[in-house]
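The other protein chains are all here in position, but one chain of the complex has been omitted.
After this line comes chain A, so read on.
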Amino acid sequence: MELNELACHELHEKLAKKEITSMDIVKAVEKQIAATEKNIHAYITIFDDMEEQARKIVDKLTSGQVDKESLLWGIPVAIKDNICMDGRRTTAGSKILHNFIPPYDATVIEKLKNAGVIFIGKTNMDEFAFGSSTETSNFGPTINPSREGRVPGGSSGGSAAAVAADEAILSLGSDTGGSIRQPASLCGVVGMKPTYGRVSRYGLIAFGSSLDQIGPFSRDVTDCAILLNALSGYDSRDSTSVNRPVPDYTKALTKNIRGVKIGIPKEYFIEGINAEVKKAVERAIETLKKLGAEVVEISLPHTEYAVATYYIVATAEASSNLARYDGVKYGHRKEGTSIVDMYGKTRADGFGKEAKRRIMLGTYALSAGYYDAYYLKANKVRTLIRQDFEKVFAKVDVIITPTSPTPAFKIGEKLDDPLKMYLSDIFTISANLAGIPGISIPCGLTKNDLPIGLQILGKHFDEEGILRVAYAYEQISKRGFYGL
């Protein structure tokens, strides 16, 4: 196996023993990018200073600039292009920010710098994270590494594809309604959305502020826990981050899930779900039972309202969050005959079709006379959805569902049918509305070799609970063997 195909924890062992250097890994990643990137297009920007970063890493370790305890030093990591990096172009996949270079680092970037990672580049994404296929990017679509002509999912499609195509060891994504978990599922990698408030949002270009959360992509559950350790924690610059201690998530990886209570929501195994996906998830549940977990059927009665609720709350917030892109201060500008004309031309030219659709939807939902019927109502339903989970979590430890109703679909298949596209997040959206953590791990392949993802949802701040179950399943299912 090439170095770029290994997991972070495997590479760290070799680095620690000085069997390899960070430069060796960087060169392997660069070689892979040179070979496959033209077919995958996982990146919007690839940094040309990766080798320089690798050369400096040993000095940084000895001088104390990098945390010596870090399991991430020297490991190449890809960053979704909606996470700001000082001096590096950050576009959010949009023309309106095609030339924007932030003068500051997101908090997660500061943390990764302290951890000593090597930054590979900025990954492709749906424009402003508006989408489930990475097709709405201004920079062209990303292709699913498992199969030509298929989408990688989205919006963090580039980050998922980079890890799946061995063009990165780890990557960061953001998840507003499933944007980490759904592409992880479609690309066959591990992706986690932490609890809302676990990871600082400072420096993450906002989509739906009350829903957005940054999280890790990795090859396996162990790497997910390692990266989550580095990302988590309170940040005084983000008032919505929560001040509570960060456990060592790798301690949760015990293989022992005897007596763990798993809830299966009946509302999630509905018509329209792909038969192969259903079968794979059911097989995974059987496997967990055999490992000693207790499986019970549960009900989340307000599930059917989740998509509608989400598309009001998320677009309302987005319509306001995207108002700042007006051509006045930074980013794209198209000159006009007056300030209002300049606003109009800049935004008409700078935003893509889906962004415009969501700005219109959100603006409408917040307008005088409609606010109560839409935004206010949606927030009431959101409370009901949250309460559904609270009730269920009084009885079970985790909930298991498919991550996505279908495996990777064809490029262009849903692009002109927004409703169909929105439904591909039907199983992931509720977790964002409730603020709870969720992970997607691979649980099989279709006959056409398309990856299938298993979603595990947990209680607020119980990332350990979902990692424990995910790890136990992963250890049994490793190397393509998904059932007992």
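In the analysis below, a residue touches a chain if its C-beta (ideal position, glycine included) is under 8 Å from a C-beta of that chain, and two chains touch if they have at least 3 such contacts; residues count from 1.
Note that in this section contacts and distances are computed from a predicted model.
Visitor: Given the options "N-methylglutamate dehydrogenase subunit A", "Thioredoxin", "ABC transporter permease" or "Aspartyl/glutamyl-tRNA(Asn/Gln) amidotransferase subunit B", say which is the protein name UniProt records for the missing chain.
Guide: Options "N-methylglutamate dehydrogenase subunit A", "Thioredoxin", "ABC transporter permease" or "Aspartyl/glutamyl-tRNA(Asn/Gln) amidotransferase subunit B" narrow down to "Aspartyl/glutamyl-tRNA(Asn/Gln) amidotransferase subunit B" for the missing chain.
Visitor: Any idea which of A:84, A:285 or A:306 touches the chain not displayed?
Guide: Hidden-chain contact among the options goes to A:84.
Visitor: Given the contact definition stated above, which residue among A:328, A:348 or A:373 touches the chain not shown here?
Guide: The one listed residue touching the chain not shown is A:328.
Visitor: Write down which of A:9, A:150 or A:201 is the residue touching the left-out chain.
Guide: Looking across A:9, A:150 or A:201, the contact with the absent chain belongs to A:201.
Visitor: Over the whole complex, note the residues of chain A touching the chain we left out.
Guide: Residues in contact with the chain left out: 82-84, 90, 92, 97, 100, 102-104, 106, 201-206, 208-210, 236-240, 316-317, 319-320, 323-326, 328-330, 338-340, 343, 363, 366-368, 371, 375.
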